[in-house]
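To start, the structure itself, in structure tokens.
What you see is the complex with one protein chain gone and the rest in place.
So that you can tell them apart, the chains are marked A, B and C in the order they are listed, and the count of residues begins at 1 in each.
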Amino acid sequence: MTHAQAMLDTHPRQVSNSSDLSEILHDLEECSATCRLCADACLAEDMVADLRRCIRLNLDCAAVCAATAEILGRQNEGDPRVTQSVVEACITACEACAEECERHAEMHEHCRICAETCRRCADACRRAISLVQ
Amino acid sequence: MTHAQAMLDTHPRQVSNSSDLSEILHDLEECSATCRLCADACLAEDMVADLRRCIRLNLDCAAVCAATAEILGRQNEGDPRVTQSVVEACITACEACAEECERHAEMHEHCRICAETCRRCADACRRAISLVQ
Amino acid sequence: MTHAQAMLDTHPRQVSNSSDLSEILHDLEECSATCRLCADACLAEDMVADLRRCIRLNLDCAAVCAATAEILGRQNEGDPRVTQSVVEACITACEACAEECERHAEMHEHCRICAETCRRCADACRRAISLVQ
Partner (left out) sequence: MTHAQAMLDTHPRQVSNSSDLSEILHDLEECSATCRLCADACLAEDMVADLRRCIRLNLDCAAVCAATAEILGRQNEGDPRVTQSVVEACITACEACAEECERHAEMHEHCRICAETCRRCADACRRAISLVQ
């Protein structure tokens, strides 16, 4: 059991599907961290000039995943339209970052791992949408 | 001239509409800061138990505005679909937070100011969408 | 092997102690997420008025842990004084949050878990200082 699930299970508001939700939060946080590490690794590459778009999308995706994890984790009554639109933006950011990272995946192993992580996170976000509704 | 405009005007990539963009960035950053201050003010109110939804939407809106400002500010080539979906999520978050704050605006001046700031930020985001396309 | 370690091991700059560092990054990210969830759980409690200081320190600790993880993760040449001072601030934030959460640990299981997580994160930060130097 992850820490997030233990926290959700002791929340005064009943969290249904705490197991599903905590897995999604885990994927979001892992994707945010991985994208930041990929941006830093790209910046250190000799061919950094060819990786500008990748660095930019890495940083965009990291920011959106962090905000999405923060918002999805809250159990006090919010607005489902907000949560859903943020999750949708997150899917778009993850898919765009994955696409770009895949173009460098053969040359840079960090981009290959990052692309995979973004695809998994986009899938997690799709499952999140059904939890929100 | 704001700092943001001075920075955009010295960016190696030509930023058209640096004046419009820097105003939008300003509104986003002001909204993010105002929402965090409103959450903290609500938490300090005697009637905090009635302000849970407001605090939650304040924090959601603050997170989305911060991510949106970060992403809109970048001029290295990104993906317009990402920027647009984040800006759309930001409009949704600002409108939802404004709606909730307006319900407490007569009783709490900080909610009244925050509601106004969120409405202005939602308008700024609508102008941002035309810049992205 | 965590994702962070896989990313550090494929970084163009040789990361010595990638295993130690990735564990520290994991503890920081877990603490940041746990503190945000504890703030949200406290906000939902009937006795929220008695938990203001806890919520505030939760949010402070979450912000510092997130910044520290971001900074410690970067391998491009930075400034050890910056990294060290941020890690020291993180130890202070984790200890202060743990102390406060411990005061509510018997009544609120989420505070008990959060206190433990903060103590572990403070220990991780102490190990980080020896990596920085």
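Definition applied: a contact is a pair of C-beta atoms (placed from the backbone, for glycine too) under 8 Å apart; a residue touches a chain by one contact, two chains touch by 3 or more.
Please read these numbers as outputs of a predicted model, since none were measured by experiment.
Q: Taking the full complex into account, find the residue in C:3, C:26 or C:74 that is in contact with the omitted chain.
A: Residue touching the absent chain, from the options given: C:74.
Q: Just name the one of C:59, C:113 or C:128 that touches the chain not displayed here.
A: C:59
Q: When the complex is taken as a whole, what residues of subunit B touch the one chain not shown?
A: Listed in rising order, the touching residues are 3-4, 6-8, 10-13, 25, 29-30, 33-34, 36-38, 40-41, 43-46, 66, 69-70, 73-76, 108-110, 113-114, 117.
Q: Could you pull out which residues of subunit C are in touch with the chain that's been left out?
A: 52-53, 55-57, 59-61, 63-64, 66-67, 70-71, 74, 76-79, 81-83, 85-86, 88-89, 92-93, 96, 100
Q: List the residues of subunit A that touch the chain left out of this view.
A: Spelled out for subunit A, the touching residues are 40, 43-44, 46, 48-49, 52, 55-56.
Here is the rule we go by: only the chains that are shown with their structure count from here on.
Q: Which chain has its C-alpha centre farthest away from the C-alpha centre of subunit C?
A: B
Q: Using Cα averages as centroids, what's the distance between subunit B and subunit C in whole Å?
A: 27
Q: Two or more other chains in contact with one residue: find those residues in subunit C.
A: Residues 40, 43-44, 46 of subunit C each touch two or more of the other chains.
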